[in-house]
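Some notes on the structure that comes next.
A single protein chain has been removed from this complex, and every other one stays in its place.
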Amino acid sequence: MKPLSTESILPRIYRVQQSNQETYDTWTLEFEPVDDHDDFSFTPGQFNMVYGFGVGEVPVSISGDPTKPERLIHTIRSVGAVSRALCLLKKGEEVTVRGPYGTHWPVEDSVGHAVLIVTGGVGLPPLRPAIYQLLANREHYGRIVLLYGARTPQDMLYTTELKRWRARFDIDVETTVDTAKPGWHGNVGVVTTLIPRANFDPQHTKAFICGPEIMTRFTILELQNRGVTTENIFVSMERNMKCGNGLCGHCQLGSVFVCKDGPVFRYDQIQPFLSKREI
Amino acid sequence: MVLADHPFFKGLKPQQLQFLAGCASNVRFEQEESLYREGDEANNFFVIREGKVAIEAFSPKRGAITIQTLTNGDVLGWSWLFPPYHVHFGARAIELTRAISLDGKCLRKKCEEDHDLGYELMKRFSAVMIQRLQATRLQLLDLYDEGG
Partner (left out) sequence: MTARKLIVDTKGLQQLFDLLRKRGYHLIGPTVREGAIVYDNITALADLPVGWIDEQDGGACRLKRSNDERVFGYTVGPQSWKRLLFPPMARLWQANRGAKKIQAVSEKEGPTEKYAFIGARSCEIHAIAIQDKVFLEGEYSDPGYRARRENTFVLAANCSHASSNCFCVSMGTGPKATFGYDLALTEVLENGSHFFVLDVGSERGNSVIESITNQTATEAQSRAADHVSDAVEVRKTLDTNGIKELLYRNYDNPRWIQVADRCLTCGNCTLVCPTCFCSDVYDVTDLTGRHAERWRKWDSCFTVDFSYIHGGSIRPSPMSRYRQWMTHKLGTWIDQFGTSGCVGCGRCITWCPVGIDITEEARAIRESEKTATAESGGMKIENA
């Protein structure tokens, strides 16, 4: 048990180092700690509670390299008052950060397996640290496949990185969009359509899924059609979070707290709740 | 036999496969070449061996709009099975594409005579249509919208 002393309720203070607008509503911000002795570290899949002064706090996945935690990277989509305020921050401005919280992608437990990553929209940021970790230890894994769907080509995140990964021979990258303008020569269609012919062996593959819940449900269906079993499917879930540490009750999904039992779940943990409405 | 390898034709009797092979030929489309245009007579269906094909609609202002892309292994074209036997959406190769083309006109006639073959083909095309419909429905949901 990690006792939450008053000192650790107090958040750390971070300063914006860099702000990069990815799409019309999404920014990637890089932060550095104001306190030089910061000992922050995280595992892929975890999130922070990030505070915009006077506006409020939101949970945001950590999107940076877990081996370089001093460069704290958050990709934020502007969907409400707090996220909008965070997206508009300029270099030098400060935020507070509490965390890291939550469970992580089973990257280490997947050693010896192939890894299939299915994601869409802003589901990619929480997976990027896992991809970094997989590629940094490439020889320990079988095939690595990334399937990424976005609304339009303009809504794709991390386009430079995607290009870099595509150029590698040790990771398969397939992207698709829901709609495209003329000139787009890539795939058009929902990301689930990429699964039937993705190159992976269902018997020896772990699947990491992050994206809108409908996408998640249909992805799981397609994966099961191909023979991937429930203990090999991992999903990142999202619910309303206020405290981030399991005490305020908001993020409950059935019997689990998304902030501390998740956000990364093995599918069978949440299977009974995913199919029910309004849980 | 190349057809027998493809999952779409799995389970057909050897005789049926032989007949289909008789209606089949290898085709190739260069990048940007049309397989067929909206309104064309629907005389063929295709099994894509390699490449990428865009299903599209043409708008005067927006040009050709890609609705969905199909690639290796996908089956393309079912309008040849249903009157008035015209295609409703165009298909254009967006990469060099090699496919097997099957003569729909000839097959139609045969299916009327041989209902067994007709039923087998209907089953398989229904499955393809259901898959496309489900994928289209998901596309319509605009999943990545903030409400997702």
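Letters A and B mark the chains in the order given here, with residues in each chain numbered from 1 onward.
The rule is simple: a contact is a pair of C-beta atoms (placed from the backbone, for glycine too) under 8 Å apart; a residue touches a chain by one contact, two chains touch by 3 or more.
It should be emphasised that the depicted structure is a prediction, and the values quoted were computed from it without experimental measurement.
Peer 1: Decide which residue listed in A:87, A:195, A:209 or A:243 touches the omitted chain of the complex.
Peer 2: Selected residue, touching the omitted chain: A:243.
Peer 1: Taking the full complex into account, what residues of subunit A touch the chain not shown?
Peer 2: Contact residues on subunit A toward the absent chain are 1-7, 9-11, 13, 15, 34, 51, 53-57, 79-80, 83, 92-96, 238-240, 242-243, 245-250, 252, 254-255, 257, 260, 272, 276-279.
In this section, only the chains that are shown with their structure count from here on.
Peer 1: So what's the Cα centroid distance for subunit A and subunit B, whole Å?
Peer 2: Roughly 36 Å, centre to centre.
Peer 1: What residues on subunit A touch subunit B, complex-wise?
Peer 2: 77, 79, 120-122, 149-151, 155, 176, 178-182, 184-190, 192-193, 197, 211-215, 218
Peer 1: Given the complex with subunit A, which residues does subunit B contribute to the contact?
Peer 2: Touch residues, subunit B against subunit A: 52, 54, 62-69, 71-73, 94-95, 134-135, 138-139, 141-146, 148.
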